[in-house]
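Excluded from the complex is one protein chain; the other protein chains are retained at their positions.
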Amino acid sequence: MTKGNAYTYHIERKADETFLDSTELILNMGPQHPSTHGVLRVVLKLDGEKVLGTDCVIGYLHRGVEKIAENRTYAMFNPYVDRMDYTAAVSNGLGYCLAVEKLLNVEAPPRAQFIRVILTELNRLASHQVWLGTHALDIGALTPLFYAFRDREEILKIFEKYCGARLTTHAFRIGGCIYEAYEGFEKEVTDFCNKFEPKIDEYEELLTTNRIWVERTKGVGILSGQECIELGVTGPVLRASGVKWDLRKAQPYSGYDKFDFDIPVGANGDTYDRYLVRIAELRQSVRIIRQAVAGIPEGPIMAKVPKVIKPPAGEVYVSIEAPKGELGYFIVSDGSTQPYRVRVRPPSFVNLQALDKMVRGQLVADVVAVIGTLDIVLGEVDR
Amino acid sequence: MLEYLRSYMSQPVTPGEAGNFLWATIYILLVVAGVSLAVLFMNWAERKALAHMQIRLGPMRVGPHGLLQPIADAVKLLTKEDIVPVGADKLVFYLAPVLVVITAWTVFLVVPFGPTYAVTDMNIGILFMLGVSSLGVLGIVMAGWASNSHYPLLGSLRSSAQMVSYEVAMGLAIVSAVMMTALDGHGLYGVAANHLETSGTLSMIGIVNSQAEQGTWFIFKFFPLGLIAFVVFAIAMIAETNRAPFDLPEAESELVAGFHTEYSGFRWSLFFLAEYSAMVAVSSIAVTLWLGGWLRPFASVHGPQITIPGYWQGGALDFAFSLLPALTFFLLAGFCFIGFVRMPKLPALRLQTLGLGAFGAVLALVALFLLVPAVRDRVQPIYWFVVKVSVFMYLYIWYRGTFPRYRFDQLMKVGWKVLLPIAIGVLVATAVLGVAL
Partner (left out) sequence: MSLGPLLRKIFFVDLFKGMAVTFKAQHPDACMTEQYPLERPVIAERYRGLHRLNVDPDTGQSLCIACDLCALACPEKLISMTSERDPNTKKKVMLTYNLDLSRCMFCGLCEDACPTDCLELSQDYEYALYSRDGLVLDRERLEKGPEPTVYLR
């Protein structure tokens, strides 16, 4: 199979071959598809139902975010980063602010760090809820989607009360937070945690031991730890393959070293393990939130940052553990008010490379399950 | 005229058997209307029940609580543009939905709603039902082929392979139930003293009558064999009708819509009608064979049930049970009344509130009508049959709301490697027990 151009694929046929002889079928899971989590085009080379190879065509959601960054000041670019991984906008903002703060050599005050951790972990819960609902929907279970979005609704209400927007939060600023925790913030977050933990048990009861779910996800899309490291895959996918690597423990940022939590690790690297790892991460995030809410210190929420941000010339790479993997920002500053280059390392983009390896030899129905388990967001893949 | 009606009412056989064409036609029209009404109601019930399981409300705007939604859907489908794909085989394209609907409705010729409430009672009733519902597979293959597009073709081939595989397990489960009709004993493990004098029957009314004579529903007979056969049939019937968790041929996430992708408007609604009618049909098979058909729970036996008034001349318990249909309708009217009271008092909703109140009043009138003794005694069998089939319909919706989908190879594995051996095992065990006991 050769590529004509970006949009056409040709199968080389022998001279006397007819339509009935060929065993390969090119199937296009096109950009408009109920299960590709955005505008992703996957061209499958099939032998009957078995997948022989895949080719991902991306770029349908490319908006030129990195180019926009070169024409905005550092503070002005902050709202744009939310739009990349739009299911977990707070993480994007945190990564960017940490990167610029590192360039400026300032650190956010402790109270701001705690508020940042609470919001980032809530945002991790929200992102995993989207993953849970859509992944279950792809595999055929219709109801976990609604249960997951019910809980996500509560989180988004907290975001709305805190920073004024549900999805594109723009919650943090360079140097700390601009919004003080509102009246009743701690109580609401604690109430949410208390209401949410039984719901995790509800999801487990609905799916974890369900024989149909287990049959659909066990042994599907296996990726070994070594392959993950070779491909650069990070996040829950890496941890489910047996590699215990979490940036919150390995390179702590924003005060994560003050909290006590576990890193769930899987054994086989199949879809079922990735499911179990993410469900365990839900529980660990609730644990972190409870500790953070219990121990918020008093104090200022914004560090001393000049009104016009002009970092010294240099470059910095800061990465955080976003819900989908390692989200990194590489910022090159030339001493002016606008960055010279902002390069975002999106976790979904790198994880999507693993799709081909995971899906070879499996059936078409498994492709949908594997795309769901990689938890990709096209806003991040294409930027 | 009244004499003619009254003389008809005490007939001991179904109109088909009596050779009475007029009444047979009237029954056929009643059955078709009833099944269509059931499909309409099932559309509303599925959307509401599935929505409530998914913690949302479902249709609320069209009529009060969405009661007019099926009518709105029907009107929309009838007025849609009829698209025939380029290159489609026109004759086959037109015929496929018609074939599926005809087979789905022909099955209802032998379904008994009461001791003589069937269009006809063939002596091969259950075999006829199984055979005609198998013809529906042909309609699906025709639909996939005629669409001239590879998604429907794949979907129809998968669907037909699935239906054919699960029919084998269905058939074996049915055989083990039919074997129990030959027993003529009494109680859960009873068999007649002299087996050779009794004979089993394939006729649907005969199967229910033998359950009445043996004093137990076949689901409890030779416990747990009847139960296992019932469970095998229950799983196979879900796969037969392409419903969750066996609905891969229709799964949106993989094949858009399977064999009916290219059908739009009225033709699609024919497929929809056929699918839900098939669901009602296989549920009626399950109800008739294992759950005692039109018999009420703890039915008392007064000899062979031929004359209707005679059957229901029982004691206080019979009288109490005979009030149940009216009570059910009063309960439904009560729900309407509660909804009426709880509607928000907004001018925009005035018409809906009135509609709900009127609907509740109509239900209450039906309940009062069901208290009239002449009607009350005759409606019992129909009521119990409908209640049991409704339970199955609710189970269908419940399964759709709960379970993920099986992948196609896993689906075939369940059909051939799990259900078939179990069905054969139950068949052999029933036969052995029937002879040995």
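Residue numbering begins at 1 within each chain, and the chains themselves are lettered A and B in the order written.
The rule we apply is simple: a contact is a pair of C-beta atoms (placed from the backbone, for glycine too) under 8 Å apart; a residue touches a chain by one contact, two chains touch by 3 or more.
Since the structure is predicted, the reported quantities are computational estimates derived from the model, not experimental observations.
Chemist: For the chain that's not shown, point to the residue among B:F246, B:F329, B:F385 or B:F403 touching it.
Modeler: Checking the options B:F246, B:F329, B:F385 or B:F403, the one contacting the hidden chain is B:F403.
Chemist: For the full complex, which residue in A:T87, A:S127, A:T143 or A:N351 touches the chain that was left out?
Modeler: A:T143
Chemist: Which of these, B:V86, B:L346 or B:A374, touches the one chain of the complex that we don't see?
Modeler: If we include the chain that is not displayed, B:L346 is the one touching it.
Chemist: Just name the one of A:F77, A:F172 or A:Y329 that touches the chain not displayed here.
Modeler: In the complete complex, the chain left out is touched by residue A:F77.
Chemist: Tell me where the left-out chain touches chain B, residue by residue.
Modeler: Chain B touches the missing chain through residues 49, 52-57, 60, 344, 346-349, 398-399, 401-403.
Chemist: In the whole complex, what residues of chain A lie against the chain that is missing from view?
Modeler: Spelled out for chain A, the touching residues are 72, 75-80, 83, 143, 147, 150, 153, 157, 160-165, 168, 170, 178-179, 182, 202, 205-207, 209-211.
The definition used in the following text is that only the chains that are shown with their structure count from here on.
Chemist: Mind checking the centre-to-centre distance between chain A and chain B? Centres are C-alpha means, answer in whole Å.
Modeler: It comes to 46 Å between the two C-alpha centres.
Chemist: Chain B touches which residues of chain A in the complex?
Modeler: 33-35, 49, 136-143, 145-147, 150, 206-207, 210, 212-213, 215-216, 363-366, 368
Chemist: Under the definition above, what is the set of chain B residues touching chain A in their complex?
Modeler: Those in contact with chain A are residues 50, 53-56, 244-245, 247-248, 251-254, 400-410.
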